[in-house]
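A protein chain is absent from this complex, but the other protein chains hold their places.
This part shows subunit A:
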Amino acid sequence: MAIITAPGTTEKLGRSEPAIRNNARRNRKIRDNVTGHAFLIGAVLCFALFSWYPMIRGIVMSFQRTKRGVTTWVGWDNYTRIVADPSFWPAWKNTFYFTVLALILGYAVPFFVAILLNELRHAKGYLRILVYLPVMLPPASALFLFKFYAYDPSDAGLFNAILKSLHLPTSQWMQSADATMPAMVIASTWMNMGGAVLIYLASLQNIPGELYEAAELDGAGLWRRIWNVTIPQTRLILALLAMMQIVATMQLFIEPLILANGAGTEDSATTVAYLIYQHGFFQNDLNGAAALGVIMLVVLAAFSAVYVRLTTKQD
């Protein structure tokens, strides 16, 4: 913002009208700047202390080692140590496995639930409340319900009782290495799908009705209308939520902690987030945990780059 008042004009006795106005404006500008930053300072300090600084500190820490209060630079040592941890590869394998399962279940299911709800003319409010209700439960509460009552490996458990009454084979759930991940995905989808359903519903309501009208006149059946109208019209939201889902599943922590007591049988539940916690707060290895955090950030950045490429290409 250039201030156009020429120097000296204000000093003159007979000040001209525009000069006074300019001067007043300049004073207001300065005052607004000062008050503006005064209003900002609280939030900016919090961001600086708890977001911006930790970001840099995390990267710095991953190249250091603190022993008995003495911090030294150790190069890539933390990274090599964390990669050599026998749980490192299982943790990534489990995290990706969970991400894939969650994309199939936790991503496709809410979309079709939203399409279904959008077609209904009755009980919409009730159904929306039902879908969102689990989102409001504290995750610890919901997970203890699953752990003790639903995934009880004996026939007294809810899921096994249902399976048994349908004459299907029962499962050991969290006691079995194979069932651990699917069981965690089921619990996590039940807890979290409400948010995605509501977001899809809102974007479905923005689709102009004429598009369906036109498609129907052209003889498009139900599935063709979904494929050629609904999905293209909600493309951006679909892509955005896919990205958000990947970021969220990468941070899977409380599910393994509560359902599987952390690692589960034979490392079947260890996730990358749990490994960060394990290193940082049990093995007294904050530097190794920071290094794993940086690795996670790099992996997510790669996903984001792919996402940006895919979503900007079409426009």
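Criterion: a contact is a pair of C-beta atoms (placed from the backbone, for glycine too) under 8 Å apart; a residue touches a chain by one contact, two chains touch by 3 or more; residues count from 1.
What we mean here is this: contacts and distances are computed from a predicted model.
Enquirer: Determine which name in "Regulator of SigK", "ABC transporter permease", "ATP-binding cassette domain-containing protein" or "Iron uptake system protein EfeO" the UniProt entry assigns to the undisplayed chain of the complex.
Expert: "ABC transporter permease"
Enquirer: Just name the one of A:20, A:44, A:83 or A:100 that touches the chain not displayed here.
Expert: Hidden-chain contact among the options goes to A:44.
Enquirer: With respect to the chain omitted from the figure, which of A:180, A:203 or A:270 is a touching residue?
Expert: Within the whole complex, the residue contacting the unshown chain is A:203.
Enquirer: What is the set of subunit A residues that contact the non-displayed chain in the whole complex?
Expert: With respect to the unshown chain, the touching residues of subunit A are 32-37, 39-40, 42-44, 46-47, 49-55, 57-58, 61, 115-134, 136-142, 144-146, 148-150, 154-158, 161, 164-165, 190, 195, 198-199, 201-207, 209, 212-213, 216, 222, 225-226, 229-230, 237, 240, 247, 250-251, 253-254, 257-258, 272-273, 276-277, 280-281, 286, 289-290, 293-294, 296-297, 300, 304.
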